[in-house]
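With one protein chain removed, the remaining protein chains of the complex are shown where they sit.
== subunit A ==
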Amino acid sequence: MTSEKESRVPIMAEGSCLLRKMEISVAEAEKRTGKNAVNMQETYTVYLIETRPADSVTEGHNPVPDSLWRRYSEFELLRNYLLVTYPFIVIPPLPEKRAEFVWHKLSADNMDPDFVERRRIGLENFLLRVASHPVLSSDKIFFLFLTEENGWKEAVFETGFLAKSDSRLKALNATFRVKNPDKRFSELKHYSDELQSVTSQLLRVRARVADRLYGVYKVHGNYGRVFSEWSAIEKEMGDGLQSAGHHMDAYAASVDDILEEEEHYADQLKEYLFYAEAVKAVCRKHELLQYELETASQDLASKKQQQEELAAGTVRTFSFKGMTSKLFGQETPEQREAKLKVLEEQIKEGEEELQKEFVKNAWKDIERFKEQKDHDLREALMSYAVMQISMCKKGIQVWTNAKECFSKM
C-alpha cells in the first residue's frame, strides 16, 4: 500500500504537505439504505476513510486508524468547495459518477461490486492527490472532511462558498468574449480540449478492443469441448487431444484477469480526461476575470468620456448615466474626478489581482500539473506495456503446452 502512495506523491511538492504527516486510505465500501431528502427509501454506498499519523507504524506498533464514513455526494461537495475556493488551482477530479466507456462484460450498474471497488480506489486516489498538493493540502475544510464525520457539512456551508459558487457558475456558463485573450491561457485551453478529445476517443476504442479480445479468447474455449468429445473416439490420438483441450480451456479463461487489469489503465486515462476538464475550469476562470476587468476598463473609459463631454458642454452620445446626473444634480468636477480616481484604483487593483495572484498562482500550479501529468501518463503507458508483455507471455505458455500435447497425438 505505502509504495503505491509514495509513487503518487508528486516529484515537486512545495511547502508542507498533509500526506507527509498523515496516512490516508479509503479502506472499504458498504451499502446503506436510508431516507433521502424527499423522504424516499434509497440505497447508496458509503466509503470508509481511514487516517493515521504517518510515523505511527514503526517497530511493532500498529495503532488502529481513525475512521469515518462518507458517501460520494460528500466527496462532490468537498470538490465543489475546493473549485470555488481555489479557482487558480487545477483541482484533482473525482472518479466518474456513472460507469462510462464500458465494454459488454463490464457492468454499467453503480451498485456492481467491481464498479464500487474501482470507485473506492478512485476516491482514495482523489484524497491522496489533494493531500499531496502544496496548496490544497493545508485547507481546513479538507482536513475536517478526513477527520470530522459530523458537523463537516455545516462547516462547509459556513464558508459561504455556495454564494460564490452560484454566481461563478452563472458567469462561467454565460457566453462572453475576451478582447485580448492571454496567449498562454488560450493555448492551454486548446491543449485541454485536445486532451479531452483524444482521451475520450481512446477510451471508447479501447473498450471496443477489449470486447473483441474477449470474443477471441472465449471462442477458443469451444475447442476444449470438441477435442474432448473427439478424443473419445480415438485410440492413440485421444490423450494428446484431451490434454490440449484443457489448455484451450485455460486459454479462454485467462482473458478475464487480463481485461480486469486493463481496467486500471483505463481508469488512469479517465483521470486525465477529467483533469483536462479541471484545467479548462482554471482557464475559464481566468477568462472571466479578464472579462470583468475589460468590462470595468470599458466602464472607466466611457465615464472619462462622459466627464469630458460634460466639461466641454457637449453631449455627443446619449448616456443614461448622463441623464441621471442631469436629473439628480450635477456633480462637481472634483467629485467626478474623485469618483474616477476610485474607479481607476479599483481597476488597478483588479489588474493586480489578475496579474499577480491569479496568473502567478495558476501558472505555478499548471506547471506542477504538467509535470505530474507527464510523469503519471508515462507510468501508465509503461504499466500498459508491461500488461501486454504479460499477456503475450501467458499466450506463448499456453500454446506451447498445447503444441506439446498435439505433438504427442
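As a working rule, a contact is a pair of C-beta atoms (placed from the backbone, for glycine too) under 8 Å apart; a residue touches a chain by one contact, two chains touch by 3 or more; residues count from 1.
Basically, contacts and distances are computed from a predicted model.
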item	value
Candidate names "Translation initiation factor eIF2B subunit delta", "AP-1 complex subunit gamma", "Sorting nexin-30" or "MMS19 nucleotide excision repair protein"; UniProt protein name, chain not shown	"Sorting nexin-30"
Hidden-chain contact residue, picked from the options A:42, A:76, A:109 or A:194	A:194
Hidden-chain contact residue, picked from the options A:27, A:111, A:209 or A:301	A:209
Touch criterion as defined above, residue of A:219, A:301 or A:342 at the omitted chain	A:219
Where the unshown chain meets subunit A, residue by residue	191, 194-195, 198-199, 201-202, 205-206, 208-209, 211-213, 215-216, 219-220, 222-223, 226, 229-230, 233, 236-237, 240, 244, 374-375, 377-379, 381-382, 384-386, 388-390, 392-393, 395-396, 399-400, 402-403, 406-407, 409
